[in-house]
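Starting off with a structure, shown below.
Every protein chain except one is present and positioned as in the full complex.
Each chain gets a letter, A and B, in the order it is written, and its residues are counted from 1.
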Amino acid sequence: MNGSPPRRAAAPWRPRQATARTAVVLAIAASASLGLVSGAQEPVLPEVLLSRQLAAAEGLQPGDVVQLAPDADGAGTRPFRVAGIYEPVPDPAQLGSLPRNVRLHLPDLLELTRRPGAPVGTEHVATINIAVRDPADAERVAEEINRRMPGVAARPAADATGSAATFRVLQRFHLAIALVTIVASTVFLLALTIMLVDERRETVGVLRLIGLPVRRILVQVSLEGLLIAGAGGLFGLGLAVMSEALINAYFQWRYDTALLFVRITPSVAATALVIAVPLGAAATVAASWALMRRNALRLARR
Amino acid sequence: MSAHAGDIIVQAAGVSRVFRMPAGPVTAVDDVTLQIAAREHMAIRGPSGCGKSTLLHILGCVDTPTSGTLRFGGRDVSRLPDAERSLLRLRSVGFVFQRFFLLPMLTAAENVELPQAEAGVARRERQRRSRELLEFVGLGRRADHRPSQLSGGEMQRVAIARALANRPGLLLADEPTGELDGATGEQIAQLLDRVNADGTALVIVTHDEALAGRARRILSMRDGRIDRETRR
Partner (left out) sequence: MNALAFAWRSLVRQPARAVLGVLGVAAVGALLLDMLLLSEGLVSSMRDLLDHSGFDLRITATDSRPGAGPRIEAAARAAAEIAALPSVRSAVALRFVDARVERADGTIIEAALQGVSEGPARPLTVLRGREIQQPGDVLVNETLARDAGLAPGSPLVLRAACTSDAEILPRITVTVSGTAEFPFETPGESIVAGSLGTLDEACGQSGAGEADLVLVASQGDAAAAAAAIQAARPDLHTVTNDELIGQFQASGFTYFRQIGAVLTTVTVTFALLLITVLLTVSVNQRLGQIAALRALGLSRRRVVSDVFFESVLIVGIGGALSLPLGILLARWLDGILKRMPGIPVDMHFFVFDPAALAMHALLLAVTALAAALYPMQLVARLPIVTTLRNEVVS
């Protein structure tokens, strides 16, 4: 893109690793035949793991030998043996792009990407991932590391900025869509309940004529509304669970990913029911309320 | 449809109507033969379930006989397709129902205009005709009122006006006073007499002995058959 430089995220820019990733694309296709020849001699080569998507795209399997280079011009290539194929952790920020990744042992990567003449031990890594025994302790551990090692910046993974902010915005967007859907549903629900209540106007008129108080009838209507809304809510939940499976299956196939696109958690289900059931019951009562205010004789007359 | 007294409008020959029910077939009308002449005033009476309404529906081409022949204006209409039967009813038959079946969102005049509009009558002509008919039934001043603003008797009078909208030669009435009190029913009966005197053949299905007694020809039905015929 022009006009504005790409903002660098908290993690420093890693040109050599990015280049290595790109160089794999150039090197692998040319090296398959070399790998087959080399395989006959079976030297002891350092091992790498390939992402499933890369292996499928290039037709590689465990045991094949590949050439990796840190630069696009192929200078400094070294042979590696494919030890296995792994499924990369799906990254929602990379949706749409196939993860063509290679995993090396860190010493091998540092060896591959070391600048000529640079002494061993002067390399640096961009990030160290730490798994703490108790995840709730992450913040305290980060503070401790920052205190003891001034040259590094440690933070809990949950505090990551950049793509997390993106998903917070998306969450708000989805919530906005949900609100509009609820409004539309409520309007239709009201229309339907008015029609259904209208069908019973004669019954309501007769009940009032024989002496039942309005409150009594409203209580009955409310209970019925709650029952119908509850049944409807549960049915809707069942429909949502089925849709969840379908949507996830489709998009996982479409993007060749293990990401979950829709997830109905107990909290989400509870929220949906808490909104839907009272709404349904309230719509029935609101529709009936208008009817109760009319003259009983007129209601009973066909 | 202009017809001279004595001209045969409807001819039913051995018509039967059998309804297929889960519990077995039910013969509602069994081998009935009759003719209806122009300007005739006929009543059909009988106990509930004897088939009189079914016979009325067959005569009016609303329903088709399971067997037998039905002729309308000399034409065999026993197996006519639905569209042609609709057209026949629109132009040649008027119906009056027990429940009135006026359209609540239209005024009295608009209810009477509706069949005329369907028959392609020009707007000005059908408005004139509607007013004329409403005057005929005594509701000239209520033309712009909706059914909810009319009494039961008034609604039935509008229904009669609607049935006469396209000048049918035959008016069929199914229990026209069934939902009305005695005095109102008498008013309707008198109106129907006037309709008949004006040249329209009239067939009434009724439980009402007084209403049936006004007819010149009375058919009594039992178990789907014509049991007895009386003329006065």
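Details
Please note the rule applied: a residue touches a chain if its C-beta (ideal position, glycine included) is under 8 Å from a C-beta of that chain, and two chains touch if they have at least 3 such contacts.
Given the structure is predicted, the values throughout are model-derived calculations rather than measurements.
Contacts of the undisplayed chain with visible chains (whole complex): A, B. For the chain left out of this panel, the touching residue among B:7, B:31 or B:118 is B:118. Which of A:85, A:192 or A:296 touches the hidden chain is settled by the complete complex: it is A:192. For subunit B, the residues in touch with the chain missing from this view are 53-54, 57, 60, 62-63, 82-83, 86-91, 93-95, 97-99, 101, 103-106, 110, 113-115, 117-119, 162-163, 166, 174-175, 178.
Against the chain not displayed here, subunit A makes contact via residues 1-8, 12-15, 18-19, 22, 71-72, 95-97, 161-162, 165-166, 169-170, 172-173, 176-177, 180-181, 183-185, 187-188, 190-192, 194-196, 198-199, 247, 251, 254-255, 290.
As a working rule, only the chains that are shown with their structure count from here on.
Subunit B has its Cα centroid 69 Å from the Cα centroid of subunit A.
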